[in-house]
Structure formats: structure tokens, C-alpha cells
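Removed: one protein chain of the complex. Kept in place: all other protein chains.
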């Protein structure tokens, strides 16, 4: 079960200009093979399917907590897409004025015909996200390795979208995802280390560019966001109530 | 954002016998066009994309709350699938004993090769769920009509899976979904009525068979589960803490 | 069986200018989830699969007649696409003059590489129409509800394409589809009313804009086209011959 | 435009026994890459997209007429599937009796969950038919070559389904399709010969087995069905009325 | 087994200008239904699945040799795509300069987000190549007819891409493919003739334009490239060593 809080992960600035083609590119971070739908659903199914929860509790908790956090990521990407699409056309009551004329040349026609200028679970070419992107093998080591790779692939995509789009809305969103995705990379690497002893730290960062190169990410890391592991899952109801929310939400990864 | 509670919607009885082909059929309720992945993601994206939240607050709340509840449905379907797959094979340390031999004739090979005998976001024929099943048109009346139809289509599928599988695990799960899906059908019909004045009650039930015919659903309705609208969404953090959880979770639909 | 008449539903004006991107957008009305391929094939399969034709004859006739009419809609959409693509390039005998140069930046490359600048069963992003869009549940009430929703969704798409493209060819085509689709919305609503007593009229129109706002549709409604139910199906051969064609084609919906 | 006649191409005998797995196999002839949906839609789009109708009239007529006939083939395949599915389960009013129990092991779950035990536009593995199977290149010679190959591929599939299923319903249907498909193979070969002079007769038959080996086909050929080209298309309304239907339908090829 | 030689089929000139949209169009020749992935994989699977190799040796050799050659075609198409993408953006170490800005409006976003500006097994609209494009029927005559048609369809696509793109890199690549594809058309036609006696020569060329109209192809034909059948397959290891490579590679077709 989940409880849903009407709060977006971070505030995003308004776009300088609406930009349907930027929104189209950002869809890769939503519904691409390495988008947030993929991280959300991979970890969600892995947590549903986790066998041996008692013995392997910390691993179950890790996957469940990250799964829960990913929900806020699809929410944030949707928010950015919606901001970038708002105002791209001038809708009114008279269709003969061709209010959507500008969209004929836009890269993603679904944004204008199917979705009313808002986000969809599709990628940057309009391909729908699909369940074959979910890997849940029943083998913990293999799942963790998958997750580690998935987060690294996702990081590459985030960086490239950042390099494509200079809009502050998009960059604030990507900056946040870089920081949080970075935490997940570390978390999965440590989990693999605990399970096997292998030290993956020398692989970092993949790709070979520091989060500090991205001002929007750097700012958040200066606030310590890269050192926090959100605990959004696995608490009993009693514990939720006993704990203050601030404490529940920010438990430093150790 | 979501908080995830480590609690399944209802307890399910253990299966009488493991049954991979029953599990394969139940996948339709997970990843089919009318499965719980579809209800979850339709309402989730509609809530992300909702414009005019102030003016149309009750509709936004409705969609968000049902979206949040649907998460517990994919969790429950996954749980039922996992129970039915547990014990279908005798895995050990010696592969030469062909521990998975029985699965060669099973209908869903992914359950044995890809997922380690657990749930996947696919349908009863192994087709992955995909994002083209999400309808989020930006037109509230149309979205509500879609949701009403989607829930009716989902109800038909649930009934047919019930008629295929007599295992108590599966039936308890389907019974629960029939009751909660029934609440959602009523909720979307009422929302359409509030928006337009149209009275859809005479359409009920679709298909033309009462929930009371299903003992597992009837039992839950006798407990009043069909009269409760879960409020799992839209609360501020402050409100979550102020309210007791019981009160948060059970607010009668009016 | 069908007999095919070499006659397009309405004459379309020549385009002001060829426009491959307008043609690309219009493909949504052909091969999108809510395009005319979908209405054609949904009703066709529902009519093939209809059980209880004697007892439920008027419903069978309704679905079969609309199915037959939809064929003329895919024909009309194809015609509009073909007109808009004609003349977009200057083909000749010398390939070294790069006669298709302009198409490199066009949104739909299939129109130039695969189809020789003509219509295909694909949507506005090039995704092929597919059989998963067909809903034929064997439950009449549910099929009718589906059809009612499908026509409303199709209406939204038509309106948006109208708002994107101001070419007179496209608008004449969309205007015609709006009128005929409007008849089908009413027809399915009435069928549901006859079956259940539910009155869906207060839902109209979906989306909330009258056909009268579209000059090309208004003109046709002034001619009464919105009050005619075509009877293109279900006649025996004897009856076809006994009836004059005019009488066959225009039988007022009652 | 089409007129639809409520008449199936041939009567089919009742199945000896219902057989869901036979119905599943026959779906290949409906929605497979070489199924009747493919022949119908290939020729339909080629006829819509045909440029130069005046100069190349006989070729346009050929394609249009075969397109029209193919509609009766999807109808016939649907009919056969429906007959084979009828009675596979005992549906009643009490779901607790597990009326669909036998379908859990059936190969095609969609027949029981999605379609109410009737035909769908899918293939023998449940893969939906899709628009990428349509070839309409705008080059007449290439389209005719495609059609010739498509019919040969379809013939191979029909033969194999015949060899899989010994039910008289299925075999009567396949026998009819073999005869009519044979006419189309000859027709496209002749059309290529007229256009280019190439004589393809020595290629016949593909695969290398005569229709006479199939008793159900042989019987129809003894009635001359393999020498008739149906003229179901291209008539003006005036001509339809002037001609008697019998004459319209049976005009011997060339 | 294969041995891979680090040598591209022909040298390609550098592009006049990088052109991501030209690269996007060329992807059709890689991953489209008629692209080189399709010719490679069709013949590869047909050779793997060939039954009766002793009796039908020349046909097996033919298919295997062409299969082996097609590998050099996917290599060449990839090379052309990579050349056209090189330099389309100015990547550096500072992401805040938006080094990929120009790609936001490019037709194929995968080239920039997924592939690091290089080739992928997708078509001109980004649709992934898929295994349903492979035809391997087990019937030699039918497979050969398929291959003949496939090569003709591929030729049409090559010509159209040539007509879209005037870059010398692209045209040199297409010119080479036209010559070699022409050899394969002749080879499959002759194979059909040997098997059946049917003479398909009068069908040539499809489409109706000579390779001589393409200067890059004409130049290669003047060197005799259209009269050579590469023998890249079917040799035993002993023979490879005994033969000089030149002789192995160029054995004139019969």
C-alpha cells in the first residue's frame, strides 16, 4: 500500500519559453528504457517478488525504499514536461483559428492529439514504455547488478538530455535526478559489496563526469541531498505515526 | 510523493496446489489492457496532468485517491501470482536433476526463465504492459468516461478469470478487486453525474452479474468494504500526522 | 460479403498547398488508437462475433451498419492524406537531382520511403495500427459502452487535428467525420438506453464543443446529414435489388 | 464505399468437437503476417493509393476486386473460429462452478478473457495483426510482385493449418480459401505478365502440392470456383442496379 | 562460424556536412523491413535451417554466401550513418554550454540520447528492427521467391533514400548497395529458374530504373562489380588456407 502526499519533490522554475521539442526529448527520462518509469517499476516488482525477506531484510528495505522514491521521480518528470508544454499553443473556443497550428511541425504529435499537451508514458520518439524493461530475476545478486547498471544508463541519458536542453525548468529537474540517481548508484554498489565483498567504487562516476559540473546538481549536493537515503517504505503504520515526518524522510545512508 | 506501507491489502489464503497456468491467466489482471497496471497508470498520469486543480478539486482528489489505491492492487495481484507459482518446481543445487522440468509445458515460460517464478508486468499471453494503454486526454469529461469504461472492462476480465480459476488464493484476490473496482465504477459514474447531470446508474452492473454472486466479494461487502472510499492521497504531511491512520484510510464515499 | 462502390463519401477540395506534416498529423485519424481503422475493425469484429442475432437483431443491425460505413471513412482519410502528399516532391527520371530532398526533414519518413507518398495504416508518429485496439468482449452492454467511448475519443482527436491543420482538404474531411461520428455517438447512446434505460444525453457533447463551431460540419448538418443512419449492411441480395439505392442509403434513424 | 451483404461465403459444417487449440491455430489465417487481414488491408490500401487509374484501369480493377473479396475471407475465418470455440465451456449464472476451468490450459487465453470465445485480429501466438504488414509502395510492378508473394506465403500457411487440424469446419474453410487464394495467385501472375511479359506459370504451385490433394478444395474446383473472378468492386451505383446480382458476382476471369 | 576481417566493403568519402536528418533517413536501409538487417538475418536463418544440403547444395551455397556478404552491408550502412552524425554537435567537458542543443529538433532523438551519435538497429522512424521480418518457411521455392521480392523491395528503398539525400557519403554507400543488391536479385531469379524453369528476367528492373542512372553505381559496374558473386561462405578451413584470398573472394557467378 501507499499513501500519496500532494507534494512535488522540488519546486521547478517556470520555463523561459514553452518548448514542445524539449518536452519531447525529456520524455526519454520518463518512458525510455532508462527512464523513471523503468526504475520505478523495476524496483517495485523486485520488491513485490522478493523472497527471503527476513534473512535479507536490509536488501529488501533498500529496494523498497528506492522504489517508493522513484514514484516522486515520474511525478517530477511529468511536471517538467507539463511546464514546457504549457503555452505552446493558444487554445480558445474557435477551432477555425487553427489554435494548434504550431504543433504540426512538433516532434511529438501525441502531446497535441492524445494528451492535451501533457506527459505520457512514452519515450523521446513516442515509443510507449513497456513491461519488457522490467528485470526481476529472483536472483538478488543479479537484480542488484542490473539495478546498478540501470542507474548508470539512466545517468548517461540524464546528462545527454541536460546537454540538449538549456531551459531552467528542465535543468532543475535533471539536476535533482542526477543527485538522487547518484545516491542510488552508490546504494546499489554498496549492497553488492555487502553481498559479495566486491568494491565497485573505482568504476565511479559513469559516465566520467562529476555531478559538480552541473550547477543545479551541485547546489543540491551542497545542501547534502546526495548523502540522504529516503526511507519512504517498509515502516509499519505505528512507526509512521510515532516518528515525525522529517525524521522519517531523512535518514542518512550509512 | 508516496509513502509505502509494508502491508498487503488483504490476507490471501495459501493455494491448494501450485498452478503455473492459473498464475499465467491471472497475469491478465496485472499487465493486460484492463489490468491493474492500466488502472494505476491511467489515474496516475491523469492526476499528474490535471489542470485546474483549484476549480475542479473534488475531481482531482477522486482520481488521485483511486490512483493511490491502485498501487495496492498491483501489489495484491503480484502476491497472488507469487503464491500460485511457489512450489511449482523443486529447485535445488543440482541442475542435472532437471528441477524445472515441469515448466517446459507451462503456458508462460517467462515465469520460469525470466522472473524466477514470480510476477511480471505482462498479460495472460506474455505480452508486456505498455504505455499506449494510458489515456490522459486533458479533457476531464472524456477522461472520466474512459475511466468508467476501463473499470467496467476490468470487471469483465476479473469475472472471467474467476470463472477460470477455482483456487482460493486467486478467488480471494479477485473477490477483493471486484469490490474495490465496484466502488471505482460508482465513483466515476457519480463524478460524471456531478459534471454533466447524466445518471448512469441504470447501466449497472456491467457485466450483468452482481458481486453478491461471488462469495469472496459478498463477504467483504457484508463488512461494508463496498461503501468506503479510501483516501490515500492528497493529504499534506501535517494532516497525515494530525489524523489517525484509521480515519485517513476509511472515509465513507458520499 | 461486401460489394464495393467506386465512390468516395464526399468530394474534397484540392489542398491549397501540399503539406507532408499535415498529412503526418492526419494519419492519427487513420491508424491511431482512435482512428477510423479502429472504428472499422471494432465494429466489424463485433458483428462477426455477435451471438444471439435473432433476439438482439436491432443491435446487430446497428453495429453491422456502422461497421460498413466506417469503410468509407478509412477511404476518405486515405484520400485526404494522398491529396496532401501529392506534389510535395518533384519526381522525375533523374535521381541525381535529389527529387525527394524536401522529405528529409518531414515528420513521417514512411510516406516517402515506404509508401510512395500515400496513406498507410499507421498513426501520427508512424506507429502501425494494431489488433489490440479491437475490443470485442462478447458482452453487448460492454461492447456498446466501449463503442460510445471510442467514438467520443475519436471525436476529440478529430477536433484536435482540425485545430492543427487549416488546409481546406483536411477540414472538409474532418467536418464530414465529425458529423458522421456524431451520428454514431448518438446511435450507441440510444442503443445503451434501449438496453438499460440509462439516458446518456446529458453527457453530450464530448468534448464540450458543438459541431456547429466547425463550418464544414455545420454545412453538412444543415443538409441533414446528422439525422441519417446509413443502411449499408444486413440486406439480403434480393432486398438490395428490390430497393432503389437512394432508399437503401438514407433511412432516417429512429 | 461498401455495401455489406449478410451472407457468408460458404456454409461451414458444425465442428465435430469444440477445440480451442484448433481455433488458436486458425487465428494465424486471420491475423498473421500472411493472414486474411493482411490480404484485405494490403489490397485495400493499394487501391486507395492507386495513382493513374485511367491509364492502368485493369490493374486498379483487379486489386480493388480482390480487396473486396478478401473481406469475405476474414468473415469466413472468424466464422470458423467462432464455431470451434462454441461449446468449449459451459457458461451459466454461477461463477463458483468455474465454468471456464478448461480454458486455463488452452493456448490462447485472449479467447476466454478478452473476446468471449470468439475471433480476434491476432495470430496463432496471440500477436496482434499490425499495419506494418501492409505494403503499398506506389510502384505497381513491385506491389504486384508483393501480392504474388503474399498469396504464395498465405497458401503455405493455409496448407499447414490444414495439416494441423482435421476438424471438418476448419477444413471446409481452408479448402475454400485455397481455391480462392489460388485464383488470386493466378490473377497477380497474369497481371505481372501483362505488365512485363514475364511468364510465372512455371513457378506454380507454391508450395509444390496441388489443390486437388485437398478434398474440400477439389470439390469446389469441380464446381468451377477456381475459374471465377468475383467482381465485387468498381461498379458505379447505376451499374449495380442494372446488373442482376448473379451476373455481378460471377464473371469468369479474362 | 565466421571470421571477421577489419575491412569495410568500400571506402566512403567524408560528408560535405554532418546531417542528422540524413542519417535518420538512412536508418531505413539498416533496420527497416527492407533494410540490410533483414537481408542479413533472412538469409542467415534460411541457411541455418536449410534441410537437404547435399541434394540441394548449390541453393544452400547461394543463400549462405549472400548471407555472409550481407554482414558487410550492415557494416557499410553503419559506417555511413556514423560519418553523417560525426560533428553534428560539439561535445566538450562543460554540459552547461548545451553542446547537444542542435539535436532537440533532429528527427531521431535516439541518435543523441541512446547511441552517442552512431548507428542503431532501427528504421527511419526509430522503430526497432524485429525478428518478425525474417521469413524462413522451410520451403525452398517459397524462400527464394521471398528473397527475390525482398531484394526488389530493398532496391526501391535504396533508390528513394538516394533521391532524398545528396550527400556523397550516402550516395557512395547506396551506389554500392544498388550494385550488390542487383547481383542478389539476379542470383535469386536464376535460382528460381533452375528450380522451376520460370524465367523472371522480363521483370527487371524493379523499380523500372537502371543502376546506370546512379553515377556511383555506374562507376562500380564499369569495374565489373555487378558480375561478381562473392564466395564468403561454405568453405572448409582447409580450403580457406589452400586458396588465395583473392580467388576466394571473387568468383564470377556461374
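So that you can tell them apart, the chains are marked A, B, C, D and E in the order they are listed, and the count of residues begins at 1 in each.
Basically, a contact is a pair of C-beta atoms (placed from the backbone, for glycine too) under 8 Å apart; a residue touches a chain by one contact, two chains touch by 3 or more.
No experiment lies behind these values; they were computed from the predicted model shown.
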*What are the shown chains that the omitted chain is in contact with?*
A, B, D, E
*Considering the whole complex, which of D:9, D:25, D:83 or D:220 touches the chain not shown?*
D:25
*Sort through A:40, A:109 or A:152 and give me the one touching the missing partner chain.*
A:152
*asked:* From the list D:10, D:56, D:101 or D:125, pick the residue that touches the absent chain.
replied: D:125
*May I ask you to list the residues on chain D that touch the chain which is not drawn?*
19, 21-22, 24-25, 28, 32, 107, 124-127, 157, 159-166, 209, 213-215
_Even though one chain is hidden, which residues of chain E still touch it in the full complex?_
1-9, 31, 37, 41, 44-45, 48-49, 51, 64-65, 67-68, 71-72, 74-75, 78-79, 82, 114-122, 128-132, 134-139, 232-237, 240-241, 244-245, 248
*Mind pulling the chain A residues that touch the left-out chain?*
33, 127, 132, 135, 137, 139, 141-142, 145-146, 149, 152-153, 156, 192, 196-203, 206-208
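Convention: only the chains that are shown with their structure count from here on.
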*Please indicate the chain closest to the centre of the assembly, with centres calculated from CA atoms only.*
C
*To bring chain B onto chain E by a C-alpha fit, how many degrees must it turn, rounded to the nearest 5?*
180
*asked:* Interface check for copies chain B and chain C. Shared numbers divided by all numbers used: above half gives same, below half gives different; which is it?
replied: same
*Could you work out which pair in C-D, A-C or D-E copies the interface of A-B, where over half of the contact pairs coincide by residue number?*
C-D
*Measuring between mean CA coordinates, which chain is farthest from chain D?*
A
*Between chain C and chain D, what is the gap in Å from one C-alpha centre to the other?*
24
*How many angstrom lie between the CA centroids of chain A and chain D, rounded to a whole number?*
48
*asked:* Nearest whole angstrom, what separates the Cα centre of chain A from the Cα centre of chain E?
replied: 39
*Hey, what residues on chain D touch two or more of the other chains?*
114, 127, 132, 135, 137, 139
*Pick one for the touching-chains graph, please: line, ring, star, complete, other.*
other
